[in-house]
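A protein chain is absent from this complex, but the other protein chains hold their places.
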């Protein structure tokens, strides 16, 4: 079944356990002739990689992508693109003890319940390591989207980390910010304070949740499909398929219930809609927020130093990647909307 | 394409414009031998129907379902089940003027942008009327789910309507409440107050958003699939595919970021997880919340009396139906989990 | 599951039992703006209809198509097109006796084995009546294909009926022939002889098989997809999904094994390839042949006069319809081949 595939036209299937030989992705549905930017994949993987700063796990994973198929002379062939990342830091021994004592907050017991036979060496498919496949696929999606619609931009950042929240003033600056220059990806002067909090948490086996906010600029109007594939529905599935994600808001989201209709609908072109009306992009900025619970690798279950005290900084490129997958799928989908094609 | 279908194994495809000849649904993937409860469909349609109380639109639609196929001698045949509801209250004339003046907050202009040729007579597929197909399909899903797992129960209710919010005490009583005995489906002594507010809003062309909360009891552990079809991902897509939905939370949702990990993960069996861990049901109560924006049919665009001042009461059976669709799909899906089947 | 759907982009789902309330089809994936030719559907249904001549069953079925959705002001909306045909000649009583005595050569016992609960009143979904949905859907596909590629033509005809076979000279004339002017759809002076044979067979409860040959002219080059969706693979599935079909040949087909390679591949542009190379259309004439076994309604199982002594004449529009479905699916699919779209 399609349990491990995502997307309708730009179809992505991922494979690989966290402690198996390799993880990878096959993309079936990438058009031929897309200029292939291998460095983009590596750059995005580096942004997701553990060990990139003091606020992430100190585990080191090289994460070297190898293109197996679908690309020739730097362009896509129209055939399936398979990209594989071998696992190198497979310290299975570390996890041997887990075999009979599932970690609280993890899904080990659920998978056992479901499949009987599971890979107990560190989560298997339910490990956060699985998200690297999303970043690889999302990077290819980005190449496609930006060739179809050159000015489209996606920008994710941390808008909440534990008790910290970006202020409206800070939120107003995000398009001008170099998000990656903040180890927390929380674009605020509070960054250093949060770094200290997370370093402390790492020592104490504490962890924090947070919110990743995502903006999309210069998206063509008209993306999204009737009824079940509204673009907000596909974004919701995309984001809630990420391991620790617990909620998503589009535009006003939960605050929408606090505003009466005459105020809410005063103008057609309002950020309140989050760039989506009737499930279809309006061409205005898309605004979504994705909440994550605190990392479950805590205290005794967390190997000292080998856990993320907060997943948010590393979740940013994952959320961006899922957004690219949805956008690219729908960009291609509009080719089928009318008897006269748009692209 | 599958723009109008939902589900993987219990596959539902809906059709019909709000002012066309009929709406309906085809279910491809319902097993043979399911006892067919036609009255359940009618009862659920009545719960969604406009005109059921003073707080909903006064439009009257009979909504009579007709089974075209797939059922014989009160049992399903294993063949596609088609159920059609003819449109009777097609006052297209009312909408003729809309042709050249799209309504703010509606999606008319978006659809025009997308398809060029659209049904301007009242939203076509983007009309809320489309949701009746979901209720029909969800009712069939309920029949299947309750035959596979007799004790499973789904209960939706309004937990926020405009400025009103259920208190923790009120939330604790919901399983004992007869939700439908409240015209607002907001199980609280405040119900009358809200009725007055909504009747007033109907007169003034004002509208309110809110939140539908959904609980699922006695769900088997082990529902959900790896990575992209985590049950929370499928629930998110299901709910955000509803017209006015703007957000979804699973368990703690956005509050999850406010609790530190050692507190959050203190116990494996916690309502904080919302009954889902690793994307898989734990067997504990599922808790989700879906936010809706205020109805966009307001002021001059709303025909006097012919709009819903708040969609929440009528959204409750729709949210329940989408939940049944997801649950049934995943109940069937577990049959494929292991080489020795579970069912 | 998708047991009752066909196609990838131009997705067709059919429903309805032969003795239920209605049969019908939903098309999900028809672009907006297609000029809708309702008369074409009626004309093609008439070509498939029983009782159209002395060589077909004398059962009379009106087969009146009703468009439920997806069409407005004579153009498609881009939403699902549902078309329903009610059953009027449901003489279930005729079939009551079948309940406990499955007919040899029919599939009743197979369905019983599979589903336990079946519609014994005349085959249910395994009845030949199911093919009317294919003709309805194929007619819509034809509208789409001919708007995408105006000169494309599909022509089916009987090339074998029982012991009769078209001669090479007769085969050479088929594009000039009005096939429907022959009750047998066997374009030959032998037509009358065959009519006599079939009328006699009808009286005696005898039946004959045969071959439908199909030609496609002016098809664009480049239709078909890599590996599993070669156009010949999709045509094979399409044709072998028809009830009584037992075989399919593309181009030389089984004769290909009788010709040595140097002769076979002497020229690139050869009818031997049947218009398909590497699974992709070359732009040359497509030639396929579909074999059908003799009708299984014979002798005691056949109601006097109420069976087809040979299904071939009525199979011609069904084979054509399946071809249109495949062609249209692949015409749309080419829109996704390259980063610069073709259509």
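Per-chain numbering from 1; labels A, B and C assigned in written order.
Everything that follows uses one rule, which is that contacts are C-beta pairs under 8 Å (C-beta built on N, C-alpha and C of every residue); 3 or more make two chains touch, one makes a residue touch a chain.
Given the structure is predicted, the values throughout are model-derived calculations rather than measurements.
Within the complete assembly, B:336 is the residue of B:64, B:172, B:203 or B:336 that touches the hidden chain. One of C:250, C:286 or C:316 touches the chain omitted from the figure, and that residue is C:250. The residue touching the chain not shown here, chosen from C:111, C:157, C:182 or C:324, is C:111.
In the full complex, the hidden chain is touched by chain C at residues 1-6, 8-9, 14, 104-111, 113-117, 125-126, 130, 160-163, 201, 205-211, 221-222, 224-230, 232-241, 243, 245-254, 256-262, 264-265, 267-268, 272, 274, 277-282, 291-296, 298-299, 333-334, 336-338. Residues 9, 29, 31-34, 76, 78-79, 144, 147-148, 226, 332, 335-341, 343 of chain B touch the missing chain (whole complex, contact as defined above). Remark: the residues of chain A touching the chain excluded from display are 1-5, 9, 11, 13-17, 20-24, 26, 28-29, 32-33, 66-70, 72-73, 75-82, 84, 114-119, 124-125.
Note that only the chains that are shown with their structure count from here on.
Taking each chain's centre as the average of its CA atoms, chain A and chain C sit 46 Å apart.
One finds 27 Å separating the Cα centroids of chain A and chain B. Distance between chain centres (mean CA atoms), chain B to chain C: 39 Å.
Touching two or more other chains at once are residues 9, 226, 336-338 of chain A.
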